[in-house]
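Excluded from the complex is one protein chain; the other protein chains are retained at their positions.
After this line comes chain A, so read on.
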Amino acid sequence: MKKLTSRIDKERLLLGIAAPVLAIVAALLVTALVILATGKNPGAAFSDMTTYGFASDSQVYILNKATTYYLAGVAVAIGFRMNLFNIGVDGQYRLAAFMAAVLGGALTVPGWLAIPLIIICAMATGALWAAIAGVLKVTRGVSEVIATIMLNSIATAIIGYLLQPGRLGELQQGGTLVSTKPLPSSSHFFNIDTGPAGVLDGFIIVAVVVGLAYWFVLGRTRFGFDLRTVGQSESAASASGVSVKKMVATSMIISGAVAGLIGMPTLLNESHQYDNSFPAGIGFTGIAIALLGRNNPIGIALGALLWGFLERTTNHLEFEGYDKEILGVIQGVIVLCVVIAYEVVRRYGLKRQQQKVGAELAAQAAATKKQEVAS
């Protein structure tokens, strides 16, 4: 019996790896067809992507992008584990980054105090913004999907209103850009200088810590167990004494707090201010990455790295004369393939398992019959 379970597990591991590999191969095939259809050579495109993507400066770029995407993926995944679809990650991180930038610009305390304050402010803002949707769902039954989409628009409007000269914004030189007051240089997060390859954001360490915390809290604590239980079956959870409402509100708040961190690598390591060119739409990228990584802390990291790799290399493809829309095609196809591949592999695995169990039972039945006959 022990032998059997270990065999199934080995198979499950293989199947687990098979799904993303299958998806990426399928996505590459479709992309190759698309490039062929535009009259270009896909082989040359892929080889350019590899040489360019593995150059040292590209690696630094990819790690920096992946830091942001990883945080976005984790923020979304926390909701997913709970069967909550937090589409509002986008609004949460933008509002959080804006508020944190305002606070950071106004603070005059030394950096060792200012940086934690800025980060806490961002997490609190994200958490509060997500809590609105959480509370609405718990008390009024409003779907979190609808509530968070609306809150995204409201966040945009609030930032638009406050980010004006004379309110919380100031006009930059040239008179065309409004930004918050730039952070003093003491409040810049540390960077890792890698020489000619560029500068690696120090915030990557925070992202790793968040990943570890995510793995530990969900996999190793009572709270994580409750959360996963509610995600799998609300009635079973409440039957075993878990307060579903409390869990919904809490996980929404945690998701929002992590979402608050998304803008921090950009704010603390790169731009040091919030303005109209602050990256938008990363919350939606996070949804794709969480799907790609199957809500697994390592899977999300691989997904985030893949996303960064694709952006870096397709930017260069545009330079080489390929159409810039290729990026959207590859990303879209990968997500689609991943969803399909996981489902196909899951069904295949289920079938195999059932067959095995069936065979085992049949063998057992045959054995007992034999015994009966013998006796």
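Quick note on the criterion: contacts are C-beta pairs under 8 Å (C-beta built on N, C-alpha and C of every residue); 3 or more make two chains touch, one makes a residue touch a chain; residues count from 1.
Note that contacts and distances are computed from a predicted model.
The listed choices are "BMP family ABC transporter substrate-binding protein", "Iminophenyl-pyruvate dimer synthase domain-containing protein", "Carboxymuconolactone decarboxylase family protein" or "Glycine--tRNA ligase beta subunit"; the UniProt protein name belonging to the chain that is not shown reads "BMP family ABC transporter substrate-binding protein". Contact with the chain that does not appear here is found for just one residue of A:T31, A:Q59 or A:T125, A:Q59.
Considering the whole complex, the residue from A:I298, A:L350 or A:A363 that touches the absent chain is A:I298. Residue-level contact of chain A with the missing chain is found at 6, 9-10, 13, 16, 51-52, 54-61, 63-65, 68, 94, 156-157, 159-161, 163-165, 171-178, 194, 196-197, 266, 270-271, 276-282, 285, 298, 301, 305, 311-312, 315-316, 318-319, 324.
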